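One protein chain is absent from this view; the other protein chains keep their places.
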Amino acid sequence: MQEVLKKNPTEKRILAPRESRKTIGNITVPKPRMVCRNVNVHYGDKQAIRNVSIDIGRNEVLAMIGPSGCGKSTFLRCLNRMNDTIDSCHVTGEILFDGRNIYDASVDVVPLRAQIGMVFQKPNPFPKSIYENIAWAPRIHGIVESKSDADEIVETSLQKAGLWEEVKERLDQPGTSLSGGQQQRLCIARAIAVSPEVILMDEPCSALDPIATAKIEDLIEELRTQYTIAIVTHSMQQASRVSQRTAFFHLGDLIEVGTTETIFTKPSHQLTEDYITGRYG
Amino acid sequence: MPNATLDSGKKPDAFVLTPEKLRRQRIAKFFGEGFLLVVASFVAIVVLFIFYFVAVDAIPFFQQRGFTEFFTSTSWYPADEPGEFGALAIIYGSGMVTIGSALIAVPLGISAAICLSDVLPFSVRQYAKPVIEMLAAIPSVAYGFFALVIFAPLLQNYGGPILMWAWWLIAGPFVLLAVIVVADLITSGDGGGSERKTIRWTVTGVLGILALVFLFWVGNALNAIQILSGTNALNVSLILSFMALPTIVSVSEDSLQAVGRELREGSYALGATRAETIVKTVLPAASSGILAAVILGIMRAIGETMVVWMASGNSSHIPDPWYNYLDSIRTLTATIAGDMGEADQVTGSARYHVLFAMGLLLLVFSFICNLVSERIVVRQRKILAGE
Partner (left out) sequence: MNKSNKQAGAGSSGTSRRERTIDIVNKRLEKRYRKEKRFRLYGMLSIIASVLFLAFLLTSIVSNGYSAFWQTYIKLDVQLDPDMIDKEDPGRSNYQGIIKQAIGAYYPEVKDRKERRELYSLFSSGAAFQLRDEVLKNPAVVGTTLSLWVLADDDVDMLMKGHIKRNVPENERRLNDKQLQWIAKLEAGKRIEERFNTTFFTAGDSREPELAGIWGAVKGSFYTMLVTLALSFPIGIAAAVYLEEFAPKNLATDFIEVNINNLAAVPSIVFGLLGLAVFLNFFGMPRSTPLVGGIVLMLMTLPTIIIASRAALKAVPPSIREAAFGVGSSKLQVVTSHVLPLALPGMLTGTIIGMAQALGETAPLLMIGMVAFIVDIPGGFTDPAAVMPVQIYLWADSPERAFVERTSAAIMVLLAFLISMNALAVVMRKRFERRW
């Protein structure tokens, strides 16, 4: 980061002051996959997300960065209504997917989550066999009818997740018997198995070692061609490696959005620059 | 506002609920959760149900005979015409054995819990815990049989010597400890030195001899006691204490464990010995939980039926003198169990209803104990969580 900045030193840019909480940068994209407008999230009385609006583009990787507690995970969980499982959480605003606000009363959240999948921070494979981990969700959604369908989906998903070669001989072993990195790839395969449009990833590599992390980052790059990915990450380096657009959150506000290169070389907001140069974190 | 039209590939409305689907989902949820709610409520309502039915059958007694006789008279002759229903001696009997068993079980239980949670190495703990749990698994009728057929004759034939041995085993260490402590206090002062040490040893010796004389004197007095009947309050209290012990031990132990490592480590880091850490830091922190454990143990003792029915002698009178545990007594539970066979023939009479009145008394007492101990536990949990 420092080197990048040194190459392009902070020229005569007028940075938006720290106190300003308005979003800087272009929040829209042509032909977006998901559209979020004026999203507010409250946990009881505490407000966690303040009036965030952003588009998520087709087949892009959007990275959401920011210091701890800034709300990026909370915002990510709004995108597939995972926050519904928390009693005190209250979401207002619009999140459009395929033209419909997913928070509309007429929306069934169960099939929604088949279209917007999620990979969690700590790998959480089901305590079932590797095969069952993948096959379970397609089965309950009715995507597979027969065993051969299920076999096919299992193989395809594992291949797409880059895990097939490693586990094809032991599909009946429990998912929990794999290493950390393999478990996370299993979770990615599980999410892919229901053919989602969007995959949400909440700090997927924070519990993994560098080699496993590298494998997953390569995987994300491959998956981009087929899916839209929104990834929350603690690591700026990771964001700069895998994403095309980056959104910077700070204490519940979306401070700046832009292409990854811009954000990391020529940020427009003082807070963004302070964060990426490591003045706080 | 940006254009919000999207085009996806397939099934654009797959996740949208039709009103039909929505209604079906709501109905399924209503019935599914409703059924579970009904079942859970049923369990809750059973308690009120029990209370209601016992009270409904207990009130007629008080309507027929009033409150005074029941609570103040010791004349218990339910079979007479008209009967006398003075339950004071029976209530006293229940209280006597409960307190007796608490006196034995509480110190024993708390020290066992401390031992299990803080003192014993893990390997020994593996064996000690199942022993305590086994005491809980033995059915009450087995305890009753033991009390009646084995322990009662033992008390009757060897009562004196047993008491004497118990005296030595329990009071001995305490008295000797007291001697050492007193000797220390008397001779305490600044500095060491062999001079002071000699003084301390002499004082200890003198006090020790006095203490031994005292122990012998009491021991011999106990030895001479003749226990007329082995089925008495002492027998029951002893057996009940071992029945209440597992409850006290396990709840106290949970409480001690809940105190957590940080508090203990803080104390050790200051150079406290293990005993000091336990007595001065851990016990006060766990005190409310231990109190709750004691209350639960008392609940267990007062609600026990078989042992008291078989081994208390079932004599409805207040012992003379009032602290004479070697006398037979009668408890509320034993009266209900014993007299119901006859009383059920005359349903509707005072004889029938008085047993429900006793049941109501037991129920109310147990509920109060339960609520109090619940309160204490909840309060302690809050305090510990807040720390």
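For clarity, chains are labelled A and B in written order, and residue numbers in each chain start from 1.
Assume a residue touches a chain if its C-beta (ideal position, glycine included) is under 8 Å from a C-beta of that chain, and two chains touch if they have at least 3 such contacts.
The model shown is predicted, which means the values in this text are computed figures rather than measured ones.
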Of the chains on display, those the missing one touches are A, B
Of the candidates B:87, B:102 or B:132, the residue in contact with the absent chain is B:132
Contact with the hidden chain, among A:37, A:58, A:72 or A:190, goes to A:190
Per the touch rule stated above, chain B touches the missing chain via residues 32-33, 35-37, 39-48, 50, 53-54, 57, 107-109, 111-112, 114-116, 119-120, 128, 131-135, 137-146, 148-150, 173, 177, 180, 184, 190-193, 242, 245, 271, 273-276, 278-279, 299, 302-303, 305-306, 310, 333, 336-337, 340-341, 344, 347, 355-356, 359, 362-363, 366-367, 369-371, 374
Across the whole complex, the chain not displayed is touched by chain A residues 80, 82, 85, 87, 110-114, 117-120, 122, 124-127, 136-137, 140-141, 187, 190-191, 194
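Here is the rule we go by: only the chains that are shown with their structure count from here on.
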Seen from chain A, its contact residues with chain B in the complex are 28, 31-33, 35, 37, 55, 96-100, 102, 106-112, 114-115, 197
Touching chain A in the complex, chain B uses residues 1-2, 4-9, 12-17, 19, 21-22, 25
